[in-house]
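Encoded as C-alpha cells, here's the structure I'll be asking about.
Heads up, one of the protein chains got dropped from this complex, but the rest are sitting where they should.
Letters are used for the chains, namely A, B and C, taken in the order the chains are written, and counting of residues starts over at 1 for each.
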Amino acid sequence: MNYEDLRSECCEANRLLPACGLVDLTFGNVSVGDPAKGIFAIKPSGVAYDQLVPTDMVIVDFDGRVIKGKLRPSSDMPTHRRLFIGFPGIRSVVHTHSRNAVAFAQAGREIPIFGTTHADYFRGPVPVTRALTTGEIEGDYEWETGNVIVERFAGIEPLDIPAVLVRNHGPFTWGGSTGKAVENAQALEIVADMAIKTLSIHPATPPMGDALIGKHFLRKHGKSAYYGQPADIV
Amino acid sequence: MNYEDLRSECCEANRLLPACGLVDLTFGNVSVGDPAKGIFAIKPSGVAYDQLVPTDMVIVDFDGRVIKGKLRPSSDMPTHRRLFIGFPGIRSVVHTHSRNAVAFAQAGREIPIFGTTHADYFRGPVPVTRALTTGEIEGDYEWETGNVIVERFAGIEPLDIPAVLVRNHGPFTWGGSTGKAVENAQALEIVADMAIKTLSIHPATPPMGDALIGKHFLRKHGKSAYYGQPADIV
Amino acid sequence: MNYEDLRSECCEANRLLPACGLVDLTFGNVSVGDPAKGIFAIKPSGVAYDQLVPTDMVIVDFDGRVIKGKLRPSSDMPTHRRLFIGFPGIRSVVHTHSRNAVAFAQAGREIPIFGTTHADYFRGPVPVTRALTTGEIEGDYEWETGNVIVERFAGIEPLDIPAVLVRNHGPFTWGGSTGKAVENAQALEIVADMAIKTLSIHPATPPMGDALIGKHFLRKHGKSAYYGQPADIV
Partner (left out) sequence: MNYEDLRSECCEANRLLPACGLVDLTFGNVSVGDPAKGIFAIKPSGVAYDQLVPTDMVIVDFDGRVIKGKLRPSSDMPTHRRLFIGFPGIRSVVHTHSRNAVAFAQAGREIPIFGTTHADYFRGPVPVTRALTTGEIEGDYEWETGNVIVERFAGIEPLDIPAVLVRNHGPFTWGGSTGKAVENAQALEIVADMAIKTLSIHPATPPMGDALIGKHFLRKHGKSAYYGQPADIV
C-alpha cells in the first residue's frame, strides 16, 4: 500500500470509533499497518475525530521513526508498534477506553467467556495483563505497555483472542484487517456489557463449555466457517 | 402468501431489529412462515441490515430445502425450522442477542415474573433451556438448538409464553403474526432490563401473584381482552 | 376549558412521553382534568403515540361516563378517575412503565430520598402501595388500583410527593398543571436511576437529613421559593 491509501484507511477507521460509541472525548486511536514495508499509519495525538483528515495521519516505521506527517503521533504509538512487531499476522490495532471493557481492566479481571456472542469473536476469556512495574512506568512507558501485552499472549494465538485488557488502563484489539480490528473492539465492548450484567444476575456464573466455544468460534473463523456468504458472493 | 409478499414482510421485519435497538452488528434474524404451504422466508447470513432488500430473503421449506434465493440463509435457519414444525400456531420467529436477555441466558437463569409489564406479554417466567450435550453441539447444532427449545416447552402453550432463552446463547421469540413476534422481542428485552434492576435493588424479590399475572395477560390476550381498540376500529 | 382545548393539551402531553424517554411501546398515558366541570381527557387505549391526534382523546366525566370520543379510553382510565376524585388539587395524571421506577415498584421498595435532585421534586421517599388482594384484582381492578394509591397517601399531601409506585406495576405521577405532571414523571425516573446506582455503590446509604430536604423542596415550591424567574418575567 502506498502512504496515501494507508492514511485514508486509517483516517476512516479512526472516524468510525465515535460513530460506533466506542470513545468518549479523544480516548482512542486506530493504526493500520503494512507489515511487508514495516510501516504503519496512526492517529495524531489529541485531535478531535470529526476534524481528522487523511493527511493528519502519521506514518511511522517499525523502528519508531516518523516517516511522513507534520503532527505528533498518538502518545500510544509505541504500544501499537510493539504489537505490530510481536504479532506478525495482524494488520491493524485499535485502542479505546470503551467503558465496559475498561471496567474489567480496572477491576483487574479477565472477561469470562459466558456465551456464544463472546465465542463468535474470542476463543477464550479476554486476558488482562499484569501491572507494570514502577521501573517500566518511569521508563519507556508506552513501549512497556506493549511488552506486557506480548508477554501475556505467550502460548495464545493472537488471532484466536484478538483483544486484551491492559490492567488499570483499557482494551486493545487487533485483526487481520482494519475492519476486523474495529469490529473486534465493538464486539469486546458488547461482550463486556453482557458479562457485567451476567455477573450481576448470578455472580458465580461458570464459563461455558469448550465444545460450544469451539463450535461458535469455528462457525465464523478458519477453513470450516459457514457463517456469512462465500467470498465470491459478497 | 406468495414468495414475494413473504420476502417483503420478512425483509421489513429484519430491518426493524436495529431500529428497535435489539441487535448489535449482525447478531439477529427474523423469519416469516406460511405454515399452510410449509415454507418460510429468512434473513441471509451475515448481511448488514441496512443493505437488505426483499430479494435477499431466502425461502426455505419445512424440510430445510432452499426453494428460492441466491444467498445462504442465516446459520440459525434450522432452529427457526424446528420451531415452525414444533409450534404449529406461530407465524414468525425472531432471534436476537439483545443484551439484557442474553445476560439471563448466560447466567442460566429464567427471567422471573416480577411485574405487570412482564405479564402483559408472558404468562409466567421466561424459561431457559438446558445446556446442549457435546454430541448435540458437534452434530446438527442449530437443529438441536431448536430441539431443546421444543423440549423445554413440554406442557407450556407457546403463545402463552412466546419467548425462550437458549442457555449460553440468547433469546428466541415468536408470535401469531410477524409484528407480534418482533414486539415480543422488544418486550422481552425491556422486561429483562427491569428484572436486572429489580434484582439489584432487592435480590430476594418474590414473583408476583398468580391473580395479577392472569389479570394482566388476559387484559391483552384471548376472548376477554379489553386492552386496545376493537378490531373493526383499528 | 372547552373539550377541544382539553383534548389538545392532553394529546400534546401524551406525545411528549416517548420524546422524554419515558415509555416503551405503548406503556403509558396522560390525562388532563377540568375539576370544575368534573371531566378529564385521556389517551385512547393501545394507540401509538406518533399517530395520536387531539380528536382521538376521550373525554370522560368523574363518574366514568364517556362524554365525547369514538375510541376506547386507556384501560387505566378508572385509576386516573380515582386520583382526580381523591386528590382534588391536581390537574393532570401521568402513568408510565419507565424502567427505573418500575424496578422499585417490582422490588416492592419505596425510592429512598438520597439527594437534592429528589428533594427538588418530592418531599420524602416515593411510596409504594400495598399489593392488591385477589378480590380487588378480580373485581374493578383499575379502580381498586386508584384506591390503594389514595389509601397509601393518608396523611401525605399529594402535591408534596406527587408520585407513587404501584406495587408490581409502575409509577403514577401528577401535578397542579399538565407540564408539572409530566416533569414529575421525568424527575421520578431520573431520581430512581440515581437511587439504583447509589445503592449499588453503598447498599446501606442512609437517607438525607430533614433540614436539607425541606430546604431544597421549599427552594422550588411554595411562598418562599426562589428558584427560577419571577412569574412576571417568564
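Odds and ends about this structure:
Keep this in mind: a contact is a pair of C-beta atoms (placed from the backbone, for glycine too) under 8 Å apart; a residue touches a chain by one contact, two chains touch by 3 or more.
It should be emphasised that the depicted structure is a prediction, and the values quoted were computed from it without experimental measurement.
Within the whole complex, the absent chain has one touching residue among C:Phe40, C:Phe87, C:Phe114 or C:Trp174, and that is C:Phe114.
Taking the complete complex into account, A:Leu132 is the one of A:Leu132, A:Ala163 or A:Leu212 that touches the chain left out. Within chain A, the residues in touch with the undisplayed chain are 24-25, 27, 44-47, 70-72, 75, 97, 99-100, 102-109, 131-132, 134, 137-138, 141, 168-170, 196, 199-200.
For chain C, the residues touching the absent chain in the complete assembly are 114-117, 183, 186-187, 190, 193-195, 197-198, 200-202, 205, 208-209, 211-212, 215, 219, 226-230, 233-234.
Keep this in mind: only the chains that are shown with their structure count from here on.
In chain A, no residue reaches two or more other chains under the touch definition.
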